[in-house]
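The complex is shown incomplete by one protein chain, all other protein chains being positioned as in the whole.
Right, subunit A next:
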Amino acid sequence: MSEAKSARLELRLRNDLTELDTLSEALEEFCEAKAVPTGAAYHLNLVLDELVTNIVSYGYEEDAGEREIVIQLEREANAVAVVVEDDGVAFNPLSAKEPDLDASVEERPIGGLGLHFLRTLMDDLCYRRKDGRNRLGFRKPLTDQPNAA
């Protein structure tokens, strides 16, 4: 690819869950090429999967038609910086409630885990709503240990 030397990747996904395969394949390629450890690559895939799933499932009206979710990744010296943008309904993931992780099987609510992964696995979260678009930024720090949690 012509962008082989670039530390950046821009992904444009349709609002369709089958795009999760496109996401995982592109991420795998990016992380391999940029020497991102497998543990961090898995975390990036998990968090982006959860965000895209949320946007596709709840971000648009039933008859919204085809829309675009834009993901930008940048390999920094000791981190991967990520920006996710969509034109769905306003939603601030930073203000969502934390799930009760100690609840039993019967009491365990279904939902809320995706954003828990975001807050647990990523740093430097920032959200902005501007011109009808959600813009979520975060960073995955890369430690010296390849598979560190």
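Please note the rule applied: a contact is a pair of C-beta atoms (placed from the backbone, for glycine too) under 8 Å apart; a residue touches a chain by one contact, two chains touch by 3 or more; residues count from 1.
FYI, contacts and distances are computed from a predicted model.
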Revision key, fill the gap. Per UniProt, and picking from "Minimal PKS acyl carrier protein", "PQQ-dependent catabolism-associated beta-propeller protein", "Anti-sigma factor antagonist" or "ABC transporter permease", the hidden chain is "Anti-sigma factor antagonist"
Check your understanding: Which of these, A:R67, A:H116 or A:R139, touches the one chain of the complex that we don't see?
Key -> A:H116
Point to revise | Residues in subunit A touching the chain absent from view | key: 17-18, 20-21, 24, 38-39, 42, 45-46, 49-50, 53, 57, 101-106, 108, 110-111, 113-114, 116-117, 120-121, 147, 149
